[in-house]
Every structure is written in structure tokens, then in C-alpha cells.
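Attaching a single structure in C-alpha cells format; questions to follow.
All protein chains of the complex are present and in place, except for one that has been dropped.
Chain IDs A and B follow the sequence of writing; residue 1 opens each chain.
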Amino acid sequence: MTARYLDGARLAEACAVLGRNLDVFAPVLGRPGDAPRLERLPAAGTVTIAPRKPLLPLKSLFLPDCEVILTFRRRGNETVVTERPPVERDRVVLGALPCDVAALALVDRVMLQDPPDPSWRERRARTAIIALACTGEDEGCCCASVGVDPLRPKGADALLSPAGDGWLIEGATDKGERIVDALDGVLRKPTAVEIEAARVLISSSRKDSPLAGCERAWADAWDTAPWQDLAARCLGCGVCAALCPTCHCFEIQDERRGNDGVRLRAWDTCAAKQYARMASGENPRSRLETRLRQRFLHKLSYSAERYGSIACVGCGRCAAHCPGSTGIEEVARLLARAEADHG
Amino acid sequence: MTAPFEPRILVFACNWCSYAGADMAGVSRFQMPPNCRVVRVMCSARVKPEQILAALTRGIDAVVVLGCHPGDCHYTEGNYHTRRRALVLDALLATLGVEKERFQVRWISAAEGAKFAAAIREVIEAVRDLGPNPLGRSHGTQAS
Partner (left out) sequence: MERRLREIARELLARPGTLCFLGWEALPNGRGTRPVEIRGADRADLLVWNRTCHANLAAYLPRFRGSQGSVGIAVKGCDARALSELVRARQIERERLFVVGVPCAGLAGPDGASLALRCHGCRYPEGFVYDATLGPMVAPDLPPRPVEDPNIDAMTPDERRRWFEEELGRCIRCDACRKACYGCFCPECVFEASRPRWISRRDTVAEKLFYHAVRAYHLAGRCVGCDECGRACPAGVRLDVLNRALARHVEELFAFAGAGVIEGAVPPLLAFTPDDPEPYPGGEP
């Protein structure tokens, strides 16, 4: 597994080579000032492999905002149901950030349980992930506090480490090594300077977040934590869930037109008022504070209880985009303080 | 060789005046072109802007709302609401760059069969000249 080197100037070429046999996804920058977006190439905009979080996380390539999972058609007395294959070709993602990559493993815990979600499983199996060793984007980043190694992330098939005007590239799995081999014509041997540059990368991801050491059941948080205070500021807008790399709730909707129809799976969020509303009209979480309590206890307490670690990768998107400037780190701090006050 | 463009037009006609006017046109041998799908409503004010916007954003080539002449509404003031809404919708659609021919409100009384026929023909021709509604391109196609 010797490292090879990809010149920044040859990135487009590398994408083209991979594109012959695979669908290639990479972060694309559109307007200046916008966050990059993970798009299938070719895409309008500039491919930018950089420590900048894409607006929608990597998870969105495995659980899309909305997908057709099957089509149905009525023929006389029969209904013919056709499943839609989730992917047409094998895929590769270039420049995935370590927080996003770690999040996939957290969602795997749910989606790959028996019986596994067929769409998620297929996409995971048929996608190679080339992660970028991340030096940290902004002060919101605290992946290092929750068990993510931003410079050598687990779960990637190959790793790009920035050095000079390009990246060292190393395969980490068989799948990853096959990708590196496929790129052989575009890669070269790294210089000693480049190898050293990659070796001394430093990440600014914070290690001292209140999210660190959160892995336990917050038994009394249901009663003690200031849910009312949080709800007072919260608009229930759900941006946190829309951008979260570990959120995976969905709803199923059928759309029918005459004798034809599709079944859609679309993102949903427990922050939405209608989320838990039942067909009878009964809604066990009609109040915003109960929805906030559910959301954060799920991520911090129930996940820890059930799987041994919290369902958060410290990416900081929630805090950065919340109109009320509140993120999960602050909630963790509030839980800890409430526990100390009541303990 | 592709078939020439035939616009698809959604027509809402109020039960008391314009639907009767459409009926009168039929009695007078007016052939309703296949371009139009007519939906009878009790009053033009029953037509929700959401219905009009849904039709236009999803690719219907034009929407026409027919009602009683202002002052003659069977429910006294329904068409006054329709008129206000239409003025706002006109402004909204103009802002979005949707051609004004694609949304029209016309007042047709029960006796105005000829006027109904003329209005329908006029709308079809105007929209045929415009071509298919460009907003309909992405309806039904998955983004990724």
C-alpha cells in the first residue's frame, strides 16, 4: 500500500478516468460564498477537494432526499409492482470529509440491522469512498471529540492527504486499492517533501467539546434538562435535521395517477409537528419541547444506550445554520449542567 | 417527424354562468377542441390559487378561469374575490417570467355561447404560438 500522488492540475483527468466505468461524485463549488455540493460529474461548477463541508452531507448519496422505490401499474384486476434498482452503475465519491464518512457507519447501525434496508445496503456496497484528510474547517468542527480521526478516518476505501499542490493517495481497502490502480496513469510517485507534508498535517478539530464522554444514558435528562428554554428559541424549522449527516428518518408516500403510480421514500424530521401524528389525529409530540427532547435524547442518550456511542460526528452544521444559533454541542452542555445541578 | 404542438389547457367554468355559456356554445354547434379539459365549479372563487399554480408549475400550457360578470355572481361577491386573486396571480406569474397568455380570467354569461367559443379559440391559438410551457420540463423527472 505505497502512497501515490495526484497533482491538483490532474484532478479533472482523474475524474474523467474514473468516469469511464463509475459514476463519480465530488464536491462542486457553484457561486462564490456558497457551500460546495456533492454532485455527480459532470456538473456545473468547479470540483473542489478541500476541507469544506458540503451543504448536504455524504449520507444524502445513500439516502436521497426523495427516491422512487417502486412503481406500480394496474392491469385489469392485477397490480404489477416493479422495484427500482437504487443504483445503475458502481459509484465513487471523491473528497468525502471524515465527519461525513464516520456518520455513514452510525447510520449503518440502523439501516443494516436485520432485515437490512435494501436501498441503503446496495448503495453502500456499490460505492467506493475516497476521503480527504481534513485539517478542519471552522470552530464548529469537533469531530475529534467524538472518536473521529480527521487525518486518518476509518471507513474510507482510500485517503487523499493534502500535500503541495495536490494529494497523496493511498488505498485502505481492496475496493480502494482497485480505484488507486485504475488511476495509475494519472498518478505519480510522491516526493519526499510531499510525503513529509502529508505526515505532519494538523487538524484544528476541537477535542474538548461537551460531546466528548457523552456515551451514556442520560437517565434523568427527560425531566431535568431545560427543554422549555430550548423550545422558546427554536422555530421548529428542521434545518438541523435536513443537514445532519446521521439523521435518517423517512416517510413513504404513494403518488397515483390513474392506473399508474410510484412509491416514494422521502426525508422526514422528528422536529416537524406532523412527524408523530397518527391517522386518528392523535399526536404524542404536538408540543415543540417534546420534539426537541426526543431529537436530542435520541442522538445523545438512546443511541449511546443502544449502540455504545452517540449519533453525532461533531460536524457543526446544526449550530452553523440554526436561525436560533443553537447546536447539539450546546444541548450536550445543558444536559451535563442540568444533571450536575440536580445530582 | 414530431407531431405539431397541441397545447393542453385547463378550464375552470362556474356552474351558473360560464358553464351554462359553454353548454350554449355546444348547442350552437361549437365543437370543444380536445385541447381543453373543462372543470365545472360552483363559483369561480372556488378555484384555489394553489390549483392554478400547481397546473402551471407542472407543465399545463395554460389555465383559464371563467366566471360570471362582476356584479352578476350567483353568490353575490365570489367573482370580486376571483378578480383580486387574478390580479395578484398575474403579478406573481409575471415576476416568475410566465407568459401572461398562460393564465386568463374571463367573464362569460349563460347566454354568451359565442363569446365562450371565441375565448377558447383565442386562448388555444395564443398558447400554440407560445409553444409548450417551459416550466413543465422538470415535472416527473428525478433530479439525481
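Please note the rule applied: contacts are C-beta pairs under 8 Å (C-beta built on N, C-alpha and C of every residue); 3 or more make two chains touch, one makes a residue touch a chain.
Being a predicted model, the structure only gives us computed values, none of them experimental.
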Checked against the full complex, the residue among A:P51, A:G171, A:P190 or A:G238 that touches the missing chain is A:G238
The one of A:L55, A:A182 or A:A197 in touch with the missing chain is A:L55
Listed in rising order, the subunit B residues that touch the chain left out are 49-50, 53-54, 57-59, 69-71, 77, 80-81, 83-92, 94-100, 103-107, 134-144
Even though one chain is not shown, subunit A touches it at residues 30-31, 33-35, 55-56, 64-66, 139, 229, 232-233, 235-239, 242-243, 251, 253, 255, 264, 266-267, 272-274, 288, 321, 323-326, 330
